[in-house]
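Scroll down for the structure; my scribbles are underneath it.
Removed from the display is one protein chain of the complex; every other protein chain stays in position.
Entry: chain A
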Amino acid sequence: MGDSSGSVLTAALLCFFAMDEELERDERVFLLGEEVAQYDGAYKVSRGLWKKYGDKRIIDTPITEMGFTGIAVGAAMAGLRPICEFMTFNFSMQAIDQVINSAAKTYYMSAGLQSVPIVFRGPNGASAGVAAQHSQCFAAWYGHCPGLKVVSPWNAEDAKGLLKSAIRDDNPVVFLENELMYGVPFEMSEESQSKDFTIPIGKAKVERQGTHVTMVTHSRYVSHCLDAAAVLAKEGIECEVINLRTIRPLDVDCIETSVMKTNHLVTVEGGWPQFGVGAEICARVMEGPAFNYLDAPATRVTGVDIPMPYAKILEDNSLPQIKDIIFSVKKTLNV
């Protein structure tokens, strides 16, 4: 399989590396989920792990999300550090009671007596042509709940650093990967190749400096925003692109600092608009010091408020495209 010392690697590979390193580092860590072991992972993220660590630590489960999620949470309560994989987060809905009521709330309900160090990970959001039941984004749903940390990596470095932090975290972490990003290659920095490379949960990253507008986004749409920013730059509009990295807790300071500099805010996400990530960002900015710096109302760019259709032309038009982002930025700037 190699190690992470190559300089251009994919997000999927980096998830693998993160898990491999953490499995090696702490024998309480184990992975369970559908097809994670002998099938090498439904999306091949866990390829090679079963060969290396065996049945005890890489566990194939039957197709029973509520059951195996509960089992994972129970194991975390009793001292292990499970990684519970959902083949996609759509299936986590079947187990959502265990994630919220058994995992997220327990540390609080027990006033600190019982912790639940667990990671729930898997692909989230739209894929390609998988239609309505397999395309939902759960960032807003999980981001709503106290007691959970919700992480949404964008590139390969995010994937590695954040997943390692999530596994090392003593709290329940929902780790929202993206299937379409699994195969995208990224350059890796020197430091990201270390076995101790972690990215702190709860801190956003400014991926591109700018002065005219702040774009706040997460996951796959960071790429879209950077592409839109490149196009806008040709017209003299310099966009600051913030990669949230973590949905909960939200790095409001980073957003506010940026908005106070650019005076304009556009949020971009793949999920539905109502009660979504963008809605929360707008509300928070309104409630804080950055509001007075806004020269225009904030704009949200989101998925269309419909179940995901199948036909390619319909699917393409159900999600934010680069032209939608460019259009929204210009409208916000009134140009």
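Everything below uses one rule, namely that a contact is a pair of C-beta atoms (placed from the backbone, for glycine too) under 8 Å apart; a residue touches a chain by one contact, two chains touch by 3 or more; residues count from 1.
Here is the rule we use: contacts and distances are computed from a predicted model.
Per its UniProt record, the hidden chain corresponds to "Pyruvate dehydrogenase E1 component subunit alpha" from the list "Enoyl reductase (ER) domain-containing protein", "DDB1- and CUL4-associated factor 13", "Pyruvate dehydrogenase E1 component subunit alpha" or "Interleukin-7". Annotation: of A:Gly67, A:Pro273 or A:Pro309, A:Gly67 touches the absent chain (contact as defined above). Within the whole complex, the absent chain has one touching residue among A:Ile58, A:Ala75 or A:Met308, and that is A:Ala75. When the omitted chain is restored, the residue from A:Phe30, A:Trp50, A:Phe186 or A:Tyr221 that touches it is A:Phe30. In the full complex, chain A touches the hidden chain at residues 30, 56, 59, 61-62, 64, 66-80, 97-98, 101-102, 107-115, 117, 146-147, 149, 170-171, 249, 287-288.
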